[in-house]
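Removed from the display is one protein chain of the complex; every other protein chain stays in position.
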């Protein structure tokens, strides 16, 4: 009965990439803990870059600095 | 001081249904654990069907299969 | 595919009360949103009263004040 | 390695206010627990007022009552 | 900056298995979304079987039924 919540910044994650995350996490839980795929929920949250902070700045600001370099 | 987070797929949940969830969960916590309604937070997250995986596929894909049957 | 997380303070919740919460939330989601019980996960987190704050104090401290009255 | 999730209602939080929350929480964790800012993630979730319940009503309904007074 | 929360029932997950989950999820996020391992947090929550419900019963009760068969 695993529940896995993946939180990433909203920066253009495609449906194909989301599916790859769902498949990868489900397989991992089956291989490591013998959890049945039918019992594994994977929920992906995409978070606006203004709403995610790391090192005392938003990811919006970090991306701007990275792009300027 | 309960905090309840209900996560469902975003498939047309109406304001009336959201209110029914809020009322139902608040009443349940009052009846079972004697928690005061004023102290009970209920937060509903609606998740895009591409972002929810179960049984190694997205709910988008599951719904498509169900509709095809 | 609902996932419901109930967070309450750890103050002696019995296995019977936990089951009543699980049944009540599962029934609510079936009645309001037509969600299948087999697809509904309910996870209860019990949190130490030192670790829960409301109104700028811990629940430990609030309970002490309430008991003193 | 702290992870802090701030959930508030979606009622016009500006980018400046989000940054103030990110800075404030990061500084607090550094001062209280000596956590390095580079290791502190702060994620802000804005929740629609229809989706947040307290005291058995939605925040949408509470705001309407408050405005009417 | 991904944050991944894996929630499983507390049924004897070893430190080796936890590490396999941490490595597997971190690698997955690097391969699928090009996320740097240094920026990926993985947090595993182990939940008592009395506190996890599925299909209107606790996992404790489900395990008892499975063992009896």
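Chains here go by letter, A, B, C, D and E, matching the order in which they are written, and residues are numbered from 1 within each.
Keep this in mind: contacts are C-beta pairs under 8 Å (C-beta built on N, C-alpha and C of every residue); 3 or more make two chains touch, one makes a residue touch a chain.
Because the structure is predicted, anything quoted here is derived from the model rather than measured.
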Item to complete: With touch as defined up top, name the shown chains that contact the chain not shown.
Response: B, C, D, E
Response to the item:
Missing-chain contacts on chain B, rising order, are 1, 3, 41, 43
Response to the item:
In the full complex, chain D touches the hidden chain through residues 1-9, 13, 17, 20-21, 24-25, 28-29, 31-33, 35, 39, 52, 54, 59
Discussion item. I need the residue numbers on chain E that touch the omitted chain, in ascending order.
Written reply: 15, 18-19, 21-23, 25-27, 37-38, 40-46
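In this text, only the chains that are shown with their structure count from here on.
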Fill in: Required minimum of steps from chain A to chain C, each step between chains that touch
1
Worksheet item: Using mean CA coordinates as chain centres, what's the chain C-chain E distance in Å?
Response: 21
Discussion item. Can you pull out the residues of chain B that are in contact with at least two other chains?
Written reply: 7, 21, 25, 52, 54
Worksheet item: What topology does the chain contact graph adopt: line, ring, star, complete, or other?
Response: other
Response to the item:
All chain pairs satisfying the touch rule are A-B, A-C, A-D, A-E, B-C, B-D, C-E, D-E
